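After this line comes subunit A, so read on.
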Amino acid sequence: MALLIKGGRVLHGKKYALEKLDVVVEGTRIKTIASGGSQKGTFETVIDATGCVVVPGLFDIHVHLREPGREDAETIATGTRAAVKGGVVALSSMPNTKPVIDNGGMVEFILSQVEEVGLCNVHPFGAITKGLLGEEMAEIGELAEAGCVGITDDGRPVMNSVILRRSLEYAKHFNILVMEHCEDINLSEGGVMNEGATSTRLGLKGIPSASEAILVARDIHLARLAGTGIHIAHVSCAESVELIRQARREGLDVTAHTCPHYFSLTEENCADFDTRFKINPPLRTRRDVEAVIAGLKDGTIQAIASDHAPHPGYEKEKDFNNAPFGTIGLETLFSVSYTYLVEKGHLSLGELIKLLSFNPAQLVKLDYGVLEEGGSAHIAVIDLNAEYSLSPEDIVSKSKNSVFLGVPLKGAVRATIVDGKVVYSAF
Partner candidate 1 sequence: MTKETSKKKNGTQEGRIWAHKDLLALKDLSAREIELILDTAESFKEVSQRSIKKVPALRGKTIVNLFFEPSTRTRTSFELAAKRLSADTINISKSTSAAVKGESLLDTAKNIEAMNVDAIIIRHEAAGAPKILADAIAPAVINAGDGAHEHPTQGLLDLLTIRQKKGRIQGLEVGIVGDILHSRVARSDIWGLTKLGAKVTVCGPPPLIPAGIEEMGVKVTYDLSEIIRRVDVLITLRIQLERQKGSYFPSIREYARFFGIDNEKLQGAKPDILIMHPGPINRGVELSPDIADGKYSVILEQVANGVAARMAVLYLIVGAQSEEE
Partner candidate 2 sequence: MNITVKAKPMDEEAIRRAILRIAHEILERNKGSQDLAIIGIQRRGVILAERIREVIKDIESTELPLGALDITLYRDDLTTIAYSPLVHRTEMEFDVNEKRIILVDDVLYTGRTVRCALDEIIDFGRPACIQLAALIDRGHRELPIRADYVGKNMPTSASEFVEVHLKELDDADEVVVLERERND
């Protein structure tokens, strides 16, 4: 049961050296990473990675798998298939399913489905409050025990400050990441896109950046008060980046992730009322895109996640006011990040892979993001020179609502290996 990945340039070790080496995998572990030709013996599977890079598989900390409840949009099977096509070896599923993942039984259901499908690993998030209602704390201890690595009411914030304070304090005991969707829902009420000149021109109700920044600021204060950390989801605007930067300078354990659309697209994408671009938080301005990139570069934002949010076509075909928020993103997570961050000269490949694998895994204390002898074999093989543009037929996710349809992208995932097993191959 051995696998040889030969001829590729391998991003290996904790220092992410990039060298032309061969990788031998035995069982679920990496046996050797050594120079070419030195591999003797027979291999059950050989991947010729010539011309490709061999990198740690990605960990996507923010994914909506929609099962249970909205299997018409996505299932654990289709969602994880989309994940491995994007080089994602593990992901965190969000708890805003129907019913909500707010008890241990629901977590067990998810994990049993994941095991049955057997593609990538899933490390679920549970709810902070029962039913995501923001009123009563969910049974956080039971959620942690059942396998949740984090808790969030994602899709909405915990608006009541005292509930969030107590949840932060309580969760400390269970060593579980608390993640907030930052949005002042009174300020953003009825909004469908970023507030500014574009929303004014289109006559669409805006969501001001302040709606996000106010909650980021509040959450920083609450984390300081509770003496805990907090993780800010999908950072979209310059004001939030600056608040997080200051908090970290102060030494607080405030961490954050952003998504590919927040460093590649702007509110102008909404100009044709195309509901694919209706996302929450909304696509902002060029200035915000630049601030998010600066935040990724200086370590203010530690991770990139897709916020994969599938919606069936008939729902996105509604008018802009009534269509649901969100874009899918698992399949393009790497390509978009590579195209807009590495190709444009903001980050090196190693820095990007760290944001896509090692860093988010560290937030929830998981073992992803390093290729080393004896380590877990979670690997992505990527052709950095491949150029493509996504068409709906290429999408394996059950929903096709991607903001990146037709956008020229660089860097295509050729193979994904989870725990030593090739779960995706496009060779």
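Selection criteria: all candidates are chains of the complex that A comes from, given by their letters.
By definition in this document, a residue touches a chain if its C-beta (ideal position, glycine included) is under 8 Å from a C-beta of that chain, and two chains touch if they have at least 3 such contacts; residues count from 1.
These numbers come from a predicted model, not from an experiment.
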From 1 or 2, the one in contact with subunit A within this complex: 1
Residue ranges of subunit A in contact with candidate 1 within the complex: 195-206, 208, 272-273, 314, 317-322
